[in-house]
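With one protein chain held back, the other chains of the complex are shown just where they sit.
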Amino acid sequence: MVNLEDLRNEVAQFAVDRDWDQFHSVRNLVLAMMGEVGEVAEILQWTDDDKVAELLNDGGRERLAEELADVLIYLIRVADRSGVNLEQAVRDKLASNDQKYPKDKSRGSAKKYTELDN
Amino acid sequence: MVNLEDLRNEVAQFAVDRDWDQFHSVRNLVLAMMGEVGEVAEILQWTDDDKVAELLNDGGRERLAEELADVLIYLIRVADRSGVNLEQAVRDKLASNDQKYPKDKSRGSAKKYTELDN
Amino acid sequence: MVNLEDLRNEVAQFAVDRDWDQFHSVRNLVLAMMGEVGEVAEILQWTDDDKVAELLNDGGRERLAEELADVLIYLIRVADRSGVNLEQAVRDKLASNDQKYPKDKSRGSAKKYTELDN
Partner (left out) sequence: MVNLEDLRNEVAQFAVDRDWDQFHSVRNLVLAMMGEVGEVAEILQWTDDDKVAELLNDGGRERLAEELADVLIYLIRVADRSGVNLEQAVRDKLASNDQKYPKDKSRGSAKKYTELDN
């Protein structure tokens, strides 16, 4: 099991060991995260929706795994360096989403909660 | 403690309960993740590096926490729907980074591993 | 006809008139551009490839036009504030692409130029 707090510590130690905190400002890390999201997009850019499964089975899954891991590492680091408790934030967001999107009203609908009938 | 596997299950159940798997194709989720990264960027866009701490203390941390949680939720979902084991991927990436960036050679340097002296 | 140099001037004057150059550092503008790209992605996130035409005809084209204009405005501004001649850059890139992707070798192929047979 990999928990977010252990990951946060491990990624923080990695930076400390290399004296990288000086580079890891919040905005630097957000730009780095954008770079990795761009690499995720690049993997999928020429593959129509109905060809994605084929791409994944043809080596794409491994490449995607690497880039998703990079996004996660920078995301954890952005949170850490900005004093955000990511564990708490995701707990709060899931609880909030549960309220914003009641099962009966949002079933089978891609509408934003602000557009759901009430 | 929040572990990635529990989060993956919780987020998946959330979608199943609302019959949302039909919307959660890999590319749809990547676009949604891009939207949330855009919101992270928007929070920080007019705040110079040396003003970020002030922004965070002035309500920015809470707003950032929400958007980072959204990025994480979509990231977990992209991995799940593409068959990527995110726990394993992040373990592998951290091990790989440890090899690519030896402590002595990368200390205090923002160089990419391909540019480190050998 | 709208040319890039006129747009550059107009967008620059807009900032000068409001004393906004102080906010328009290169990195600030890149983050702002990312925010707008995120809004483009958000419009398209739940619409499968084969439903995009329907979305566009159902009001999506107007919303997309607004966000694409925002991306263009920030893009022009990033170039201007970083001393990049965007007109020259796009001319150079198109010439370079023409060499990297010869018509006969790249016809009907989504391969990157580094992967084309030679």
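Per-chain numbering from 1; labels A, B and C assigned in written order.
The rule is simple: a residue touches a chain if its C-beta (ideal position, glycine included) is under 8 Å from a C-beta of that chain, and two chains touch if they have at least 3 such contacts.
These figures come from a predicted structure and were not determined experimentally.
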| item | value |
| --- | --- |
| Missing-chain contacts mapped onto subunit A | 23, 25, 28, 31-32, 34-39, 41-42, 44-48 |
| Sites on subunit C contacted by the missing partner chain, in the whole complex | 1-5, 7, 10-11, 14, 17-20, 22-23, 25-27, 30, 33-34, 37, 40-41, 44, 47, 49, 52, 56, 61, 64-66, 68-73, 75, 78-79, 82-94, 97-98, 101, 103, 106-110 |
| For subunit B, the residues touching the chain missing from this view | 27, 30-31, 34, 46, 48-50, 110 |
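Just so we're on the same page, only the chains that are shown with their structure count from here on.
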| item | value |
| --- | --- |
| Computed distance of Cα centres, subunit B from subunit A, in Å | 3 |
| Set of subunit A residues in contact with two or more other chains | 27, 30, 34, 49, 110 |
